[in-house]
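Of the protein chains in this complex, one is absent; all others appear in place.
After this line comes chain A, so read on.
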């Protein structure tokens, strides 16, 4: 039997601005995903552990502090270590083009900057996961 796709929405680092993370979480929820929001102030280690525990299909990281390269890099390393790099990983935040290229090169499927629409993000994830055994419940 198929189960809904599971997405972990994560805030990494000390930055506490979580408006964007919560809007994305609600957007995924309304699109039929199962959503786990980690809350603020998480470490890459904690997020990797949650993703593992919850058997996540998608991780959406929100970072506004500027520390995205370092923290997202760490998270990806950990996911590779636990052989979970088939998870579709996204980053959202204020991210310069140069860093977008970098994040994609280390394994992030999509990077979304201010003004991105929920519909586009959800469709992007649906496209990336269409071959999987899981589905959206809607």
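Just so it is clear, contacts are C-beta pairs under 8 Å (C-beta built on N, C-alpha and C of every residue); 3 or more make two chains touch, one makes a residue touch a chain; residues count from 1.
In this text, contacts and distances are computed from a predicted model.
The protein name that UniProt records for the chain not on display, among "Cytochrome c-type biogenesis protein CcsB", "NADP-reducing hydrogenase subunit HndA", "Methylmalonyl-CoA mutase family protein" or "F0F1 ATP synthase subunit epsilon", is "Methylmalonyl-CoA mutase family protein". Within chain A, the residues in touch with the undisplayed chain are 13-19, 21-23, 25-27, 29, 35, 37-41, 43, 65-67, 70-71, 94-99, 113-115, 117-119.
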